[in-house]
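Here the complex is missing one protein chain, while the rest keep their positions.
Let's look at chain A:
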């Protein structure tokens, strides 16, 4: 009998017995081991019995024996890799928990050896890193030896695997797991440059993580474990996010901005930054950076460069965080995890709610209006950038926002302000700017749509509209090739229009009215008019602070057709207004103004009366679209009156294809109309033809048109004006310079 046969016989007997009489099976194996202590299969069989019964302590003891006695057995390694896999996984199933418990029973030294050896046997970088990380977490003393190497390995892997985003599994492991261990280990001395490099790697990751777009589809990593299949029903509402290569659980990074701040605090302390003690918020940090900035010019050499790094890194973090907070409330659908349904996108545009003010008031008020007057005078002139500089540079521009529609308005505006401040700070010295640009270049911030949105808004705020326009064009370019970015809320098209609306607003601010209207009318063409009449709720902010407001305020406009349409009407009105009320006669513009003044009536009453004055002065008015788009009863009444002798027998040519001005209109018409008004609305089904007897017929046609128009005054004004925008688009654009 050979030894091998003996062993086989002994193990076989134990296997036969194990189900019916486990004690007997164990007795056989104990005997077998005293006979053949060097036989692996006997010990493995012992281990299997204990493992299958999930007896943690004894299985752990046997695993230990095998690890010590048979370090070269592939089966042992297979077993160890199963256990280390359980350690790395976040599975809660019983067996995985048992395996983790089993590992815990092993002496620390053996755990350490096991993990190291398991790491050596691992060829997958990620697994290897995870394994080593288990080691580092358990045995802090091993950080000195392996910490930086592991970090560098991960960064190299990231570089060599050509990952698309800094939010990848390697970086996640590096930033969230390895880096804290490394920088918090006081036994290690890292050069400041390396610390800063790591700091920036962390910042890039956390910013990338926070600003990640919503995933197009829920990714379920079916291969991970069966347990995850249960969860989609639970978490259907919230979007799930999985970093490729990681489990869903380990893809979650809690409180990223706070973590980033933690790392910054440690790095700052270790790089001997000024006053980096105990500052626990971004606000504190900004304050510190502002102070430092004042000393910066006086510093030299190392102190200066250290201070420079500190200012740039801190200010950049404040900038990106504030910009993110601003954009997340202005365009929430861009980001995963930000509740996109609570509030739609908002557009920063010129505030035009003063458009109904009297022209004279406006002319005297501001530079802006002054400029408009220049243009209104007909001296069309491309503005130089120098002139543009002066436009909105006044720092205290107000941003108006409907506070009930945006409850977080104050935080939003505060974030916007902080972001602008830190941007300015980063551009206040050449040294800072160079450093900051390096960071931007390495992070490719040019491709960050959300940051581009902030930048555009900032430039608009600064009144640099020409620059803003080019920024918006870039944005449109970034936005286009990302079909996956479609918002789930169905606002996709409107969000897409956001840039156009902003462009229109910029063109308007530059006095480029034709471009402004063209852009805006393109957008409006795609909108559905709201079915509800615009209600004049108390939240209508138009009149609230009229007195204190200047003409160069901005407004955050909700990106809904309900808000965009009125803005469009205001913008068109603003474009035509100054042109209209000049000494020269421009009936078409005047007509458009009258049509547009209907909106938000009687806000525009003063202007309307001014228009009526002008018509009276001219003694006539030709606007063939009148009956298509004017349904305001006050206006109709006024025009009807103008034809009467009392009204001055104004020659009104308001019907299509009316060849000549009508003289001697019937004096009775005004009376008639009044009667009609009293009678209320009647359906009139009469057709008129253009081949009638001219004088009499025209008179009759005007009367009939008026009658019919009165019946239309119940029509949805939004629809009427929307139709106006669509049908008359070409004419409107062409009539503008």
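The definition used in the following text is that a contact is a pair of C-beta atoms (placed from the backbone, for glycine too) under 8 Å apart; a residue touches a chain by one contact, two chains touch by 3 or more; residues count from 1.
The rule is short, and it goes like this: contacts and distances are computed from a predicted model.
Student: According to UniProt, what is the chain that's been left out of this complex called? Choose from "Ubiquitin-conjugating enzyme e2", "Eukaryotic translation initiation factor 3 subunit K", "Integrator complex subunit 15" or "Ras-related protein Rab-22A".
Tutor: "Integrator complex subunit 15"
Student: Which residue from A:69, A:124, A:160 or A:442 sits in contact with the chain not drawn here?
Tutor: Once the missing chain is taken into account, the touching residue is A:69.
Student: Thinking of the whole complex, not just what is shown, which of A:61, A:212, A:398 or A:514 touches the missing chain?
Tutor: Here the residue in touch with the unshown chain is A:61.
Student: Touching the missing chain, which residues of chain A?
Tutor: Residues 1-4, 6-7, 9-10, 13, 21, 23-24, 26-31, 33-41, 46, 50, 55, 57-58, 61-62, 64-65, 68-71, 73, 105, 107 of chain A touch the chain that is not shown.
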